[in-house]
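What you see is the complex with one protein chain gone and the rest in place.
Chain nomenclature is as follows: A, B and C, assigned in order of appearance, with residue numbering initiated at 1 for each chain independently.
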Amino acid sequence: MIKVGIVGGTGYTGVELLRLLSRHPEVELKVITSRKEAGMAVAEMFPNLRGYVDLAFSDPQQAELSACDIVFFATPNGVAMQQARQLLDDGVRIIDLAADFRIRDIGVWEKWYGMQHACPELVAEAVYGLPEVNRTHIRPARLVANPGCYPTAVQLGFMPLLEAGLADTGMLVADCKSGVSGAGRKAEIPILFAEAGDNFKAYAASGHRHLPEISQGLSRFAGKPVDLTFVPHLTPLIRGIHATLYMRVDKSVDVQGVFEKRYADEPFVDVMPAQSHPETRSVRGANLCRISWHRPQDGDVVVVLSVIDNLVKGAAGQAVQNMNIMCGLDERLGLDSPGMLP
Amino acid sequence: MIKVGIVGGTGYTGVELLRLLSRHPEVELKVITSRKEAGMAVAEMFPNLRGYVDLAFSDPQQAELSACDIVFFATPNGVAMQQARQLLDDGVRIIDLAADFRIRDIGVWEKWYGMQHACPELVAEAVYGLPEVNRTHIRPARLVANPGCYPTAVQLGFMPLLEAGLADTGMLVADCKSGVSGAGRKAEIPILFAEAGDNFKAYAASGHRHLPEISQGLSRFAGKPVDLTFVPHLTPLIRGIHATLYMRVDKSVDVQGVFEKRYADEPFVDVMPAQSHPETRSVRGANLCRISWHRPQDGDVVVVLSVIDNLVKGAAGQAVQNMNIMCGLDERLGLDSPGMLP
Amino acid sequence: MIKVGIVGGTGYTGVELLRLLSRHPEVELKVITSRKEAGMAVAEMFPNLRGYVDLAFSDPQQAELSACDIVFFATPNGVAMQQARQLLDDGVRIIDLAADFRIRDIGVWEKWYGMQHACPELVAEAVYGLPEVNRTHIRPARLVANPGCYPTAVQLGFMPLLEAGLADTGMLVADCKSGVSGAGRKAEIPILFAEAGDNFKAYAASGHRHLPEISQGLSRFAGKPVDLTFVPHLTPLIRGIHATLYMRVDKSVDVQGVFEKRYADEPFVDVMPAQSHPETRSVRGANLCRISWHRPQDGDVVVVLSVIDNLVKGAAGQAVQNMNIMCGLDERLGLDSPGMLP
Partner (left out) sequence: MIKVGIVGGTGYTGVELLRLLSRHPEVELKVITSRKEAGMAVAEMFPNLRGYVDLAFSDPQQAELSACDIVFFATPNGVAMQQARQLLDDGVRIIDLAADFRIRDIGVWEKWYGMQHACPELVAEAVYGLPEVNRTHIRPARLVANPGCYPTAVQLGFMPLLEAGLADTGMLVADCKSGVSGAGRKAEIPILFAEAGDNFKAYAASGHRHLPEISQGLSRFAGKPVDLTFVPHLTPLIRGIHATLYMRVDKSVDVQGVFEKRYADEPFVDVMPAQSHPETRSVRGANLCRISWHRPQDGDVVVVLSVIDNLVKGAAGQAVQNMNIMCGLDERLGLDSPGMLP
């Protein structure tokens, strides 16, 4: 059994980690910390876990995280980088669900996240935890930077054609829509039901923190810088990201073949038949990215549609997938459930 | 492995049965029928099942239902009663998720369902599949009438105090709220998103088909007729029933004790601490009835709050629970997952 | 033109007052205050008002409220009672949308609202602003206590039969459901979209602040104390309250006749045909209470269904209705718009 700890489990990625790990046959949940809620039973905050998780939140200081094999950080940005060095020294392996170790260029990171990085040397060691790209590096990693939700959906959608050098990198557009849980479990007016409900809007259209993460990935796939426009939107659903991706691709390209070949062995990427329209609800609760594509009016613009559950393949599920890889388990362990529809 | 067939799997109880059964370790899904959709792959209609269910819908006539151990009817009312006799004669055991075998009084059934019953003699044999009441009768049953969604939530909420003779049966009120999936996957105007969304209304306040089913159960618990007022409402959520139950109970009664004792050994009823407020989302996707109670102003009216997922404990999950009992399996097999929150 | 001021206009009742008053032909909006947002243009916070309201929030200290004819308090409980005396002395008439002046029994008020009342003598003077009951007292009033949202829906539903002495006051049940805007525009976790969406729950079932206000009204109608059980629920819609009311009424009573007669001259109460089911969306944005009733199984329990928009007839619209009455205007001025459906 893998001894697992969670730092900061009071948000949505935290409760989703708990939902997944509580059913995982090889995991022993040892500790979950929260400074503010220390002493409260987890199931009191998240009643869906009554009968499944008996732990209470413990104070981060007292928590015996060092005795764990794997520690997940489900914390705000800037927390993991403060604690990672000590835990690694204690022999603990880390999966950070926040952004601390995702961007290799420290200057870029510090600009977008507005703080000084506490351990740049660990950024160099950290492995970007997108298994479809980095599986072999994830396996032995001590420190995995779990990708962001938008970056997961966008990168998996652009990757096959960029890697194959078949998409024009001159004008890539990623028009993305996220459910409200993507904003976290924070007491903020704009994500109230009466504000975000029955409403649709773009936000951060001039620049969102996930932009440098996505650009870093796409440039790596393409082997050169790409010109990306990324606009996120808030849509009134709880879970789900829908990325609509636009790029020029020569009409002669067998797009379906490229996608099917690239993801043939991937357990958590489902390439649908051409001209399908994947629905976010088809992956609700599932660790899956579902993709299809269109070529409107048989022109040279290809539209790729990519959906994930932002809390699963976009966060907690992908983290468990990374844990499985790191621990030499079947990658699907604890994650092999269909989405919940309706 | 239990060989399972499903008749009429194109509705919400059908897709939910498939979601649950596709993960059930002792089930082999043999056949699923649909007259209208014969030939279509199940996963084409329900894309969440891509990779989990490989079956296509088959024509009811051709389907080899007789070779199954268990056949679920996820059909409209009036279908199972036409086919049950033949299947039973072939040695198949049946779980009907519709209403054909729920009401013991044929005259009452025919009045509320507006048709003549095709096999009254099987009604007498059928076992009402509420495990918390009828477990020992379900085990050997050939024909189980799976309870309705409202009746499940209401009966489990009233049962402990009625059985104990502690509630005044003179004015019982069941004010119930259902998510829209309870109306089924039918092309009807009132359940369109733009009609049922951002809207709340009562319906069938003068009389709903689940009334006689509930009354039959409550009278059985009380050992005498009860005076019940039942008003269902449509609320803009997808899954979930919330029953708010009102009854007079003497102030001296230890209500919490009565509930905890009654459900102490029940795997799928969760009695919360007194004065809790169970949320429908806490049981979303889970086969669970969560209950709590209040005594406002320390008066003699007790308010019981009972929530279920109408598609799980209110339909498909309870049907799988019944199957487990009938087949001598651990009752929790395939059903032991927490609700999905958020 | 009536010179109008609003104290505390950053909540939902504030923006709704502004929406209604900006179209009112006899109103000149002079000042709107907010301590926190002083200096911000109202239309920056509420972009629907761009082009309709040019005011900026001003500091409460500086605001020239005394020059107004009418001042609305759209503030939290406990604010109006601090400022009312001075404004009244300055000759300003006040409509308080909070609870400060609704409960005549100071002790009861202090118990439920958890603070000491600052001006009990004004409570005695204040008129409870339910026009269907108090129109003649509202007309000359200096200080009107605008009713709460639940109390409006519940009182209008119970009133005709209680006033006529036709309902048994021994067990009245008010099972009420509110949209999330009823909780206000406050940064609180339980009313986040990802918490309140796709979810249904009761809250404050053991005791809600609107209980004493409702009981006070019902007892007045009945001419004696009543035994009321009131349970509020949170339902995932933005606007709307649905009250489902249960009471015993002798079978001989012509309920439809009682309602139609009682509300024959009321411009903002719509008695639907018997056995209708009023929908909350039918009054969305409208200053209207729509009512119907049922007598299930022709028994002696009558179920009354009463719907309002909690922000309009349940708050801002009723306040404008009161203003019209106080100022001798046509009661419907600025309020004569149908609900928005869908």
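As a convention for this text, a contact is a pair of C-beta atoms (placed from the backbone, for glycine too) under 8 Å apart; a residue touches a chain by one contact, two chains touch by 3 or more.
This one's a predicted model, so the numbers in the text were calculated from it and none came from an experiment.
Across the entire complex, the residue among A:Pro47, A:Gly182 or A:Pro278 in touch with the chain not shown is A:Pro278.
Screening A:Ala202, A:Val253 or A:Cys327 against the full complex identifies A:Ala202 as the residue touching the chain left out. Among A:Leu88, A:Ala164, A:Val301 or A:Leu333, only A:Val301 touches the chain that is left out of the view.
Looking at B:Ile6, B:Val27, B:Ala196 or B:Val258, the residue that reaches the missing chain in the full complex is B:Ala196.
Of C:Ala74, C:Ile238 or C:Cys289, it is C:Ile238 that touches the chain left out of the display. In the full complex, the hidden chain is touched by chain C at residues 12, 15, 19, 22-23, 46-52, 181, 185, 197-198, 238-239, 270, 272, 278-279, 281-286, 290, 311, 336-342.
Chain A meets the missing chain through residues 171, 173, 175, 177, 179, 194-195, 197-203, 205-207, 211, 227, 229-231, 233, 235-240, 242, 244, 246, 248, 275, 277-281, 284, 294-297, 299, 301, 303, 305, 307, 342. Chain B residues in contact with the hidden partner, per the touch definition given at the top, are 12, 179-181, 183, 185-189, 191-198, 236-238.
FYI, only the chains that are shown with their structure count from here on.
The leading chain pair by number of C-beta pairs in contact is B-C. Among the residues of chain A, those in touch with two or more other chains are 12, 181, 185, 197-198, 238.
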